[in-house]
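Removed from the display is one protein chain of the complex; every other protein chain stays in position.
Chain nomenclature is as follows: A and B, assigned in order of appearance, with residue numbering initiated at 1 for each chain independently.
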Amino acid sequence: MYGIGVLKGMAVTLKNFLRPSFTVQYPEESLPQHPRFRGQDFVWYEERCTGCASCAKYCPLGIIRIVTDPSGVATPQGDKYKVLAFDIDLGRCMYCGLCVEGCPYDALHMGSGFERARYRRQELVIPVEELRRMPKRPSTWFRPQMETKGYDPRMGKELPWQEAGRHEAPDVEKMKERWVKER
Amino acid sequence: MTLRTEPVTVNIGPQHPSTHGVFRLRVTFDGEVIQEVEPVFGYLHRGSEKLAEERTYSQVITLTDRLDYVASMTNNQAYVLALEKLCHVQPAERGLYLRVIAAELQRIASHLVATGFLLQDLGAFGTPLMYCFRERERILDMFEMLCGARITHSYLRIGGVFQDAPEEFWPALRIFLHDMPPYIDEYEQLLAENEILVARTKGVGLLSQEMAIASSTSGPVLRASGVPWDLRKADPYEVYDRFDFDIPVGTAGDSYDRFIVRIQEMRQSLRIVQQAVDQLPGGTSVGKVPVRAKVPFFIRPPVGDAYAHVEAPKGELGFYLVSDGSIAPYRCKIRSPSFINLTPLKEMLIGWKLADLVVILGSIDINMGEVDR
Partner (left out) sequence: MESFLERNSFFSHLYRFFDAATPSWLAYLLAASVIVFVLVNGLMLFTMALIYMERRLIGRFQVRLGPNRVGPFGLLQPVADAIKILFKEDLVPVGADRITFNLAPVLFIFPVFLSLAVVPFGERYFLADLNVAVLFIMGVSGLSTIAILMAGWSSANRYAMFGAVRAVAQLISYEVPMVLSLVGVLLLVGSMSMVTIVEGQRLPLILLQPLGFLVFFMAALAELNRTPFDLVEAESELVAGYHTEYSGMKFGMFMLAEFAASVVSSAIIVTVFFKGWEGPLLPSHLWFVIKLFVVLFVLIWIRATLPRLRIDQIMAFAWKVLFPLSLVNIAATAVEVLLWPQPTTAQIWAMVGINWGVTFVSLALWSWLMGPTLRPNMPQLLRGATTGKAA
């Protein structure tokens, strides 16, 4: 008989009518994120960064601009160059995370935020000063060492640079030694 | 007295609620009946194939995410398979299983979207769509656990996947596998017997078996026409030959069959995921077994070419890569199922009414990101 299928369907919607809602009231409440979530505010540890620009090279869009000072004035200390500019243009970034994958010193990490909307495109570029200032809550994406430590960026705790790496942070003195010895 | 009538030409799209993106159809109507159809493509053309020539092989993975953006995992998979063929890389075993799990979850998610939007086109005011999205949300949450992204995954890498699944992924997956079948039953109860839906889709947009083969359609569109062709069985890639599953096949080749085939395929995908979890080398422990073969990031494949295809949710997705020995592909050709499934569109549409147009288009389940590339 016609109508039975329709009634069955209406029974289903009525059943769902009584279920709790699966959406949340966003600004007050947000859905839980996984620590691996590839978020927007990049986390960059200047102490770990050598200025090698691997990240810029890995980026498919070429939106990381790095200026180091290799010459004359500030000579490399150990393996490190002084980073003068490190701009990430979030307006074009697609959060693929290849730059993070490319960083050999675990200096660059994806962030865990998702609320970096701005009114103007220029404001979307993260300049190096902002990168230095920004809270260090890295995503554990491509950083298994953080996962094994159970680090979770949502807990509100910042991660110091000493604990962010796969290996010990490069010690400038040791580096210098090695640099000299290997010469 | 005879009334003088004339056909009306209407532009459906590129901005239209149910063309699934920026697809444009110039349709000539006689009253409500479609007389002539002319699809116009290219509003979402981003030149992915050309862009791929300027990226290194690994960077192209991020481009493939954006082809069929509701099924990025399978896009990644097809590309990575082609690349592995090109470089003669043997991927890590556990990585292959993780790929299968991800791809099958992605198939469920994509079919959920297809079903939901088909019902939206039928005018169901979003309710089935919201139910489908509720379940898709859980899959996306699991993808977030796997790779940190929900839509554009870039999860797969040459030689495996980029990282092992985290601990909490496995309980989440187990609960999902437990919860999903009743939800599918619910969709069937809500939709499959609904007289209105049956009246709207049964016999509408018929695609005969010969026509389906002649216009080289693939995926659910082809299977609904009664051709049991599924690359997972016909040309088993990765580890698909180790699983036991069925291929749902339609009989009539109408919109209703395409819809039912998708619902059935979700059940089969759940079966595959379950088997993959059971067979997974290394079990559910994290980081014990490698998931990725050692391959340099800037890989230089030997000169040559390779073609690999996978059964994407929408059909056969193929990548043809030509290498000239440099770090970037010389040519990257994409065989996208959505585009080729549109080949018989005209035959399916002519003679039907305006209201059927959106249903037929919805039942083919195109994705403009893939059609225009």
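Just so we're on the same page, a residue touches a chain if its C-beta (ideal position, glycine included) is under 8 Å from a C-beta of that chain, and two chains touch if they have at least 3 such contacts.
Because the structure is a prediction, the values reported are computed rather than measured.
Asker: Among B:G126, B:P181, B:P228 or B:G325, which one is in touch with the chain left out?
Answerer: Of these options, the touching residue for the absent chain is B:G126.
Asker: Please output the residues of chain A touching the missing chain, sorted low to high.
Answerer: 1-3, 6, 9-10, 12-14, 16-17, 19-25
Asker: Mind listing the chain B residues that contact the chain we can't see here?
Answerer: 8, 10, 16-18, 32, 36, 38, 119-127, 130-131, 134, 190, 194, 196-200, 202-204, 206, 208, 346-347, 350-358
Quick note on the criterion: only the chains that are shown with their structure count from here on.
Asker: Could you put a whole-Å number on the gap between the CA centroids of chain A and chain B?
Answerer: 29
Asker: Tell me, which parts of chain B touch chain A in their complex?
Answerer: Per the touch definition, chain B meets chain A at residues 55, 58-59, 62-63, 65, 127, 131, 134, 137, 141, 144-149, 152, 154, 162-164, 166, 168, 186, 189-191, 193-196, 198, 286-287, 297.
Asker: Please give the residue numbers of chain A that touch chain B in the complex, ascending.
Answerer: 2-6, 8-9, 11-13, 15-16, 22, 33-34, 36-38, 58, 60, 94-98, 101-102, 110, 139, 141-142, 144, 147-148
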